[in-house]
Structures are given as C-alpha cells and as structure tokens.
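For this view, one protein chain was removed and the others were kept in their places.
Right after this comes chain A.
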Amino acid sequence: MLQNSKSTFGWVTIILHWLIAMSILGLLALGFVMRRLSLDPALQFSLYQWHKSFGFTVLALAALRAVWHVLDRQPQAPSGLSVLERRAARTTHAILIGLTIAVPLAGWAVASTSTLNIPSFYFDWFVISHLPMAKSEAAESFWTSTHAILAYATLALVALHAMAALYHHMVRRDEVLVRMLPTRLLRRGEVEKTKGSQVIAKRK
C-alpha cells in the first residue's frame, strides 16, 4: 500500500506527487506576484521569505520523490501505448522530477549570490546556510533568470503532463489519471479490509 504495485501507485508516491504539485503551483503564483514592483515593500519582503521557506520544503520533498522514483517500481503503462508514447511519458516524468529539484536549487543560488545577503530563515525557525557561491550582481541576475526560466519550463511541462493525464482519462478512458488519485487507493483499502474480515470470519 505504501509502495507502488504493478498496476497502481502507492501512498508514498501519491502523497508526494500531490504535495509537490500543489506547492509548486502555489510557489509559481507567489513568485509571479512578489515580483510586482508596485507591491508594498514590507509585504514584498514577507512574500519573498515565504517563497523561500516553501521552496526549501519543495526541494526536500522533491529529493525524496526522486529517490523514491528510482528505488520503487513503476506501475506498468496501460496497454495499447506505443513505444514512443511510453518513452515520452518516462522522459517527461524524469524531467519533471529533475526540474522540481533544479528550480529550488536555482532559487537557493539566487539567495546565496544576492548582494542583499538576506539569510534564509526557514519559517522563522532555523537558518539555512547560503550555498558556497560568490556574491555579485552578475551572479544574482544570472541565477534569477535561470530560476525563472526553469520555473516557467516546469509550468509548461506541468501543463503538458496534466493534459496528457486528462487525455488518458477522457479520451483513452484508461487508468493513468485515476491511479494517481487517492480515492481509488482508499476504496481498495476498504475492499481489502472487507475481504480480510471475511477470511477471518470464515476461519472462525
């Protein structure tokens, strides 16, 4: 149940998938809003700090997700997919996982190279050190661009990924989307529990 099975995803994959998905969509929106120059400067400062704390959270979750992706088995692709389609799916998933790590790393590089030298104080809880990088306006502006470009690339890929899932669900009517939803796992859990109690009842 925690792990993926031959046919579907387990709890670890499902929870990480949706936590990271919600977080990065929130971070993209936050990142877009906080760059608006017309913002109240005090509010803007706070938004940046929230963005950093949530960003570090995603980095940790994404690293876990990547390790899990490598270690755990992958459910089989639904039948009827061409080799090209399977390869495209695998590649997209690998790139997406890579981006969920690369984007926050690039963000960390922004905080680290910025001549503002603002500490990363994780949810006002503990300080996360800057990366050992030289601070300069050039480095900061390079990493700011990199962070933004990677973030927009992620958004584009997420859109593609979501459309592919909807295509599977509505056009091909296969399990690709459904098996990433927690609802079926919950239902299956109930079925198994019922089955289990039936077995116990029989033994009695």
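Observations, loosely collected:
Everything below uses one rule, namely that a contact is a pair of C-beta atoms (placed from the backbone, for glycine too) under 8 Å apart; a residue touches a chain by one contact, two chains touch by 3 or more; residues count from 1.
As a working rule, contacts and distances are computed from a predicted model.
Only one chain is not pictured, and the protein name UniProt records for it, out of "Lipid II isoglutaminyl synthase (glutamine-hydrolyzing) subunit MurT", "FAD-linked oxidase C-terminal domain-containing protein", "Polyisoprenoid-binding protein" or "Glutamyl-tRNA reductase", is "Polyisoprenoid-binding protein". Of the candidate positions A:Gln74, A:Thr91, A:Asn117 or A:Ser141, contact with the hidden chain is made by A:Asn117. By the touch rule set out above, chain A reaches the unshown chain at residues 40-42, 45, 49, 115-119, 121, 124, 127, 129.
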